[in-house]
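Below is one structure, written out as structure tokens; the observations come after it.
Note that this complex is displayed minus one protein chain, with the remaining chains in position.
== chain A ==
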Amino acid sequence: MEINDQASGERKLQCSDVSKCFQLLESILDGEMGETGKEQMKEKLAKCQPCFEHYHLEQAIREMLKTKCTKQPVPTELANSIRQMIQESK
């Protein structure tokens, strides 16, 4: 996360510390860094191509996980059988 010395409007193609940057980017995406994190991210994405690509990849994967991995059909009798077990245990 160094200060970019290239002209603005152009993203640098190499990130000097990807591991640290990506982990930070993921924390920001997870909402762990508050408003300052969002500002920091905006700045990073404007300046750094690897961070920019990583951001979009992360977003795409999260979107997919949410839409494809959360709809396991729950057995219809499950809720009732739980209530029944509770009743019996009282």
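A few remarks follow.
In this text, a contact is a pair of C-beta atoms (placed from the backbone, for glycine too) under 8 Å apart; a residue touches a chain by one contact, two chains touch by 3 or more; residues count from 1.
What we mean here is this: contacts and distances are computed from a predicted model.
Going by its UniProt record, the hidden chain of the complex is named "RNA polymerase, sigma subunit, ECF family" among "Na+/H+ antiporter subunit C", "Probable cytochrome C", "Spermidine/putrescine import ATP-binding protein PotA" or "RNA polymerase, sigma subunit, ECF family". Touch with the hidden chain on the side of chain A covers residues 18-20, 22-23, 26-27, 30-32, 50, 53, 56-66, 68-72, 74-75, 78-79, 81-82, 85-86, 89-90.
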